[in-house]
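My structure is below; once you've seen it, I'll send some questions.
The block that comes next holds subunit A.
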Amino acid sequence: MAEPMKIRATLQGDVADVRVLMAHPMETGLRKDAAGKLVPLHFIQTITAQLNGKTVFSADVSQAVSRNPVFAFKVKGAKAGDKLSITWQDNQGDKRTDEIVIRAGS
Partner candidate 1 sequence: MRLASAGRLAVAAALLASCATPQRDYRADALAMMQRDFHAKGIAGMDRLNEDSVQAACNKAKDNPPQEVADKLQKEQLAAIKWPADGKLLGDWKSGERIAQDGRGMTWSDTGGVGGSCYNCHQIGPRESSFGTVGPSLYQFGKLRGYGADIQRYAYGKIYNAKAYNLCSQMPRMGHVGALTEQQMKDLTALLMDPASPVNQ
Partner candidate 2 sequence: MKHALVLGLIAAIAATAAWLPAAAQTADPTAAEFDKFREIMEQDNPAELFEMKGEELWRTRRGPKNASLEQCDLGLGPGVVKGAYVLMPRYFADVDRVMDAEARIVHCMITLQGFTYAELAKQPFSSLTRTPEPVSLVTYVAAQSRGMKVAAPQSHPKERAAYAMGKEIFFYRAGAYDFSCASCHSVDDKRIRTQPMPNFTKPEQAIRAVQGWPGYRMTGGVMHSVQWRLEDCFRQQRFPEPGYASETLSALLTYVTVNANGHVYRGPGIKR
């Protein structure tokens, strides 16, 4: 069901500049399909980021965020070799976790 994310992390000193591309329809519940029926609400509700297993970021997201959203944030205290994992969960019970290893000078 849930499609993979694309995660990029650029190290500037000990700060990782993280950008995540998420595949999700992000339906607001207000859109009508071609037949005129309301398309059900379907959106990412929470995003969490973990560095080496420790939660460093957590967000509650609303249905106002666009389809296939990009999420960008910075994490202090990161270094090359660290495992960065991102998890999202949506209102229909779907979830997805993807992980990258932070590379030096990327």
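The candidate set was assembled so that all candidates are chains of the complex that A comes from, given by their letters.
Methods note: a contact is a pair of C-beta atoms (placed from the backbone, for glycine too) under 8 Å apart; a residue touches a chain by one contact, two chains touch by 3 or more; residues count from 1.
Only a predicted model underlies this, so the values are computations on that prediction, with no experimental measurement involved.
Between subunit A and the candidates 1 or 2, touch in this complex occurs only with 2. Note for the complex: subunit A touches candidate 2 at residues 3-4, 6, 19, 21, 23, 25, 33, 66-68, 70, 72.
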